[in-house]
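Of the protein chains in this complex, all but one are displayed in their positions.
To keep things simple, chains are lettered A and B as they appear, and every chain counts its residues starting from 1.
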Amino acid sequence: MKSYKAKRNLSNVLTYILLVIISIIWLFPFVGLVLQSFRSYATEYGGMVDYLIPKQFSLDNYKFLFDSAQTNYVLWYRNTITIAICVAVLQTLIQLCVSYALSRMRFTGRTFLMRFWLILGMFPGFLTMICLYFLLKQFGLTQAGAIPGLILVTVASCGMGYYVCKGYFDTIPKALDEAARIDGATRARIFFTMILPMSKPIVIYTALVAFMAPWCDYVFASYVAFGHDTSYNVAVGMTRWVWTNDYQGYFTRFCAGGVLVAIPVTLLFMFLQKYYVEGVTGGAVKG
Amino acid sequence: MKKKLVSVMLTAAMGMSLLAGCGNSAAEVAETATEVAETATEVAETATETAAEVAEEITDYGTGEVKVWVADNVVDFTNEQIAKFQEAHPEMSGYTFTVEPVGEGDAAGNMITDVEAGADIYAFAQDQIARLVTAGALEVVEDANAEVVKSENDAGAVAAATVGGTLYAYPITSDNGYFLYYDKSVVKDPSTLEGIIADCEAAGKNFYFELNSGWYQTAFFFGTGAELTYETNDEGNFTTCNSSYASDKGVVALKKMLEVASSKSFQNGSSVSNATNCAAIVDGTWDAQAAKDMFGDNYACAKLPTFEGADGKTYQMSGFGGFKLLGVKPQEDDMKLAVCDALAAYLSGEEVQMARYDAVLWGPSNLKAQQSDAVKADEALSALADQLQYTIPQGQYPGDYWSLATSLGDSIISGEVKADADDATLMQVLTDFQTTCESYAK
Partner (left out) sequence: MAQSADSNKKNAIANFFKALGNGFKEIGTTFVEGDFKTKISFLIFGFGPLLRGQILIGAALLALEVLFFWFMAGFGWKYLSKIGTLGTVATKKVGRKTVYGDNSFLILLFGVLALFAVLAFVVIWYINIRENRKEELLLKSGKKLPTNNEVFMSLFDKNFHKTLLALPVTGIFVFTVLPIVFMILVAFTNYDKNHQSPSNLFTWVGLENFKNLVSFSGAGIGSTFTHVLLWTLVWAFLATFTNYFLGLGVAMLINKKGIKFKKLWRTILVMTIAVPQFVSLLYVMKMFANDGLINGYLIKWGLIKTYIPFWTDPVLARITVVVVNIWIGIPYMVLIATGLLMNIPEDLYESARIDGANPWQMFKSITLPYMLFVTGPFLLTQYTGNLNNFNVIYLLTQGKPQSVNLAEKAGNTDLLITWLYKMTVNDTNYRMAAVLGIMVFVVTAVISLVVYNMLPSVKDEEGFQ
């Protein structure tokens, strides 16, 4: 018995060591990112260096980001938040509607619709960018109108991402609906007063995923903004700092901007992690 | 009250034209109307042209918006210059000018994607010009301006802005060449490549050269005397390719590149702000400030070094001398085009080129500006001037050339082309390269 316990202790110690190593590897880039963001571009050096800890801690990079005379970062940030919030609300709404219809109702064309969407999803999205750009341009939703344009495109095609949400609805017993219908409730009433209140986890999951996506949208957003730098989002604005030669020594400013982007998203994610786990697990099992 | 009514009617009219199926018939009517008006003004123009100067003052330029794309660091500068331009040209007060920060690389890409939404005037690096002409994104420089441009700028700059036999753009800088920045505490003698690399290796520092760029690579190839040039016709299509890469000279250059790439000090790159632990970097004037920051008191620059080829001969590294250009996009409105022409000519004139040098240290292409004392005293620019005598003015190259050269460079760096390969293998690599280059010209 004793040896069993000793063995278990040993294996636990090993596990802890392993977990600590993993944690270090996982956190290292983020620590690096934060440290670099405190290296001043003005007094030290703003480009790449091969050391981790700045010789002197300074807030210059952050001051730069908030100085609207030098950069539109604050504007890009606001644009991104606007997009993220609008997309989160509208996308959740639409996916709930689609999921309810597909999960609860049986109508002609239902399976056709589901299969058709599945096939559509297999086409690479980049291909359609140029086409979407000209469609949006027709409505005046590029360049200065890029923000509503981006929201429109994201929301318009989000119906296809109903899987996780429908999977959740499928687990709510149909008997509940039927009982309510016998009592004379309409479908709409059932949806709004019964199903929705029971779907808090999935609503939060859908909104969270939708909220996080626009922060990463570089490719299409840069297309739609088309050089109009007041309609950039953070990803478009900041990747230029790393990729274009016009911006020498912007690396530490990129790091600082990255930290500011990461903070709200990470916090939100941490608070809602429980729902996220429920969502992905459900989605994974349902497929 | 009256004003309000007008605006209501305007919106109503706009709504109507929208209703008429995106303005089909309404727009047509409007078009014929303007056409009539145009013929009228044309007649008027020919009439007034004889009356010479007086006509200029009464020309009605109408109203409009002109969008300008320049790199982020010259946005403020360009805005100031445009304000001066507006002061000097009250007759164009109907126009509003907006300057947006779109770097030279992005500008060309965007212009090609959607000409109509692109800027009316934009700065770009010369390697894009043929592509832009083919895509119909560049208007021919107006005759009077063309004469001025040709007489006031250096010959290389004019050649760079010319496609076929036609001048398509206004040169603004003549500093798109490269030379050596180095740390004088590490590199004792910047005159030979072998010495520079040895010094870097001894100090455990890095030597930066962007081997996988078609632009920098030519320092080796042209240095040994290998050639690669293209000829274009007026539409921007490539007609002939003159190349002698697949030759003994090419092999010497390639061998040297392989040797450089195998040094432990070698790093591929040409951007100061991405360089770490750097003791020497081949780079252009645009990085002068960054290089000063990085090297501090040890900052120094020089022309590119010589190198000793496998055949025992000594070669001077060569390369491209390049130019930044300002382009005007084709316009559907004569008057707006005239405004754009005037502004582009102004922004590329001697005065503004000098001011640009003062503001951001961009080396002028204007001959008079080049002769000014400030420009002559500039360390980086004089290193560049030293180097320029060994380089060839960069003509037109097809876009595919640049990516092909990147592939060659990547293969050298990754060791796919082996450093100890025999001459026949290297010759095969160069023959393939040359054949592909030739296939771009039809």
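Everything below uses one rule, namely that a contact is a pair of C-beta atoms (placed from the backbone, for glycine too) under 8 Å apart; a residue touches a chain by one contact, two chains touch by 3 or more.
Just so it is clear, the model here is predicted, and its values are computed rather than measured.
**Student:** If I consider the whole complex, including the chain that's not displayed, which of B:G269, B:G284, B:G321 or B:G363 touches that chain?
**Tutor:** B:G269
**Student:** Tell me where the left-out chain touches chain B, residue by residue.
**Tutor:** Counting only chain B, the missing chain is touched by 19-22, 24, 42, 109, 112-113, 115-116, 131, 134-137, 139-140, 142, 204, 206, 212, 237, 264, 267-269, 274-278, 330-334, 337, 399, 403, 406-408, 410-411, 413-417, 429, 432-433, 439.
**Student:** Give me the chain A residues in contact with the hidden chain, please.
**Tutor:** Counting over the whole complex, chain A touches the hidden chain at residues 8, 11-12, 15-16, 18-19, 22-23, 25-27, 29-30, 32-33, 48, 50-52, 94, 97-98, 100-101, 105, 107, 113, 117, 119-120, 122-124, 126-132, 134-135, 152-153, 155-160, 186-189, 191, 212, 215-216, 218-219, 223, 235, 238-239, 242, 251, 254-255, 258, 261-262, 265-266, 269-270, 273, 276-278, 280-281, 283-287.
Throughout what follows, only the chains that are shown with their structure count from here on.
**Student:** From the C-alpha centre of chain A to that of chain B, how far is it in Å?
**Tutor:** 38
**Student:** Touching residues of chain A toward chain B in the complex: what are they?
**Tutor:** My answer: residues 45-50, 130, 133-134, 137, 142-143, 226-229, 240, 244-251.
**Student:** Would you tell me which residues of chain B are touching chain A in their complex?
**Tutor:** Touch list, chain B to chain A: 69, 71-73, 100-107, 110, 113-114, 117-119, 271-277, 286-287, 289-290, 293-294.
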